[in-house]
Structures are given as C-alpha cells and as structure tokens.
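Here the complex is missing a single protein chain, while all its other protein chains stay put.
Let's look at subunit A:
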Amino acid sequence: CRVLLPALALALLGLAATVGPRQTLALEVAEELAEELWSAGLPGDLPELEPECRSLLAAFAEGSAALTGCLGRRARPVRLCQDCHDHYRRLLAQYGSIARAVGNSSESHNCAKSILTSDRLQIVVTLSEFFNETWEAANCANCLKNNSEGLSNSTEEFLDLFNKSLTCFEHNLQGQAIDLSPNNYTEVCKNCNETYTKLNDLYNHLQRMNRQGGESGHSAHLCIDVEDAMNITRKLWSRTFNCSFPCSDTVPVIAVSSFILFLPIVFYLSSFLHSKQKKRILILPKRIQSNASLVNIQEKYS
C-alpha cells in the first residue's frame, strides 16, 4: 500500500496533465491525494533515484562546491589554473561517472538518465557546462601539462620568474619610506630591470609559441594565470613605479615628418609651374548648324 498510493497519485497527476485543462476535477483530486500523502509523513522524494546514483550525485555536489569555492577564492589575483585544476579534474571524473553509470536494476533506471535528463532544469548539466566554459575561457589547458596533471614546465618557469620579480620589488621598496612621491622609484627600476626584462621576454616568447601552435591567429590566449600575473607586474612597473620611460624624441620626428609633408607641396607647385598644361585639340564637328538648334542651345546658356 505504501508503494501503491504515491503511484496512484502520480498516475492521476499524469492523467490530469494528458487529458488537459478541462478535466480540472481529476487534477484537484490528484493534488488532494498528494497533500494527503505528504501529511501522512511519506518521503517527499519519491524513490526514483537508486542509492548508487544518489551517492554519485552527492559526490558531484560536493565536488562542484569545492571547485566553486576554489574559483571564488582564487579570483583575485587570479590563480585559478594553478590551484583549482585538481578540483576541476575530479569534477570532470565525477561527471563522467554519472554520465556513464548504469544502475543495476533495469535499463530505464540508469543514473545518467534520471540525474541528467529527467527534468527541465537539468541542473547537473548546467553546472558542469558552466565549469567547462569557465575553464575554456580561462584557457587553463594552456598552462597545464598535456594530461592536465599539474603545471607545464614553461608555466612553472614563468611563475618562478614572476615570484622572483615580485620579491625583488618588495626588497627594493623596503629600503625606502612608504610615503615617497611616486616618481622616486628609481631604485626599483634600476635593480629589478633585469628580472623584469627576463619576465617580459619570457612572456612574449610564450605568447609567440602559443600563437604559432594555435591554428587561428590571435584567438589563442595564454592561460589566465600567466596573463594576469604579467598584467599585474606590468602595471606595477609602468604605472606605479613609472619605470618605463620611453625616449620621446619629438624634435627629430617633427623634423622628418614635416620634411615629408612638405614634399607634396613642392611637387604640386613645381608641376603646376613647370609642367606644360595638357591642351585638348578641339575637333569641329561636321554637321549642319541650323538656327533652331543654335537658339535652343544659346537660350539655355544665357
């Protein structure tokens, strides 16, 4: 009887849904029945999920919570790929086992079907899609090894250099008072120039390698960690420390450009003055000139 009642309620609900809105009576009956069931203390979640599936789902939920936490905590400064790739890999595996798992009871009761596709929302699929998209957008595959177990060598090297330059910045800043005017970071600029240049070169090198490897031009970014690290360093370097002072040689540029801009004027003037103007030789047409046509044309001219 415990099994039968909910089944009856379900059947009634289904009936109401299929028969249509006119049969409101059946619907009301079904609702009443469901409420009765609920008040009778029967379990709300109907026994459609097998225990194995339920455990898989729970594992997925925990995994996604962990990954979300990791992503959130590593959002600034960006350390997503370095710190969360384990979580991500685990989650992928969990999702894979859900998608593959087949409940042992019958064909219709496999976990993939009941977890992934049996409702409109399909929250598990949505979640996993979200994580995949985020991972793709962050381009993390770019700085992980091919089997995505840990960071690739070049990334390690880059991060080492990055840390080194950060320590260099810190060391050199410690010697000075904190409230120095922003122009006075010359010490940093002088001492850390070498590491910074190395870092910059390595980054450019990585970018070039990536661009050559990637099939279509500039769409292939480096992974977000590396990009962000470089970005922070560059900002510190050129905005905060004001270390990159390009030589602005305005005077020669103005001289050269005004020389070039001056050339066409000379050219046009000289061709106007010296070149012989092209003359057209008029050909007198062979035709009868009647008064009528003359009047016609000249009238219009006057």
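Everything below uses one rule, namely that contacts are C-beta pairs under 8 Å (C-beta built on N, C-alpha and C of every residue); 3 or more make two chains touch, one makes a residue touch a chain; residues count from 1.
Here, contacts and distances are computed from a predicted model.
One chain of the complex is hidden; its UniProt record names it "Chloride channel protein", one of "Peptidase S26 domain-containing protein", "ATP synthase subunit a", "Chloride channel protein" or "AP-1 complex subunit gamma". Panel shows subunit A; residues 200, 215-219, 227, 230-231, 234-235, 237-239, 244, 246-249, 252-253, 255-257, 260-261, 263-264, 267-268, 271-272, 275, 277-294, 296-297, 299-301 of it touch the chain omitted from the view.
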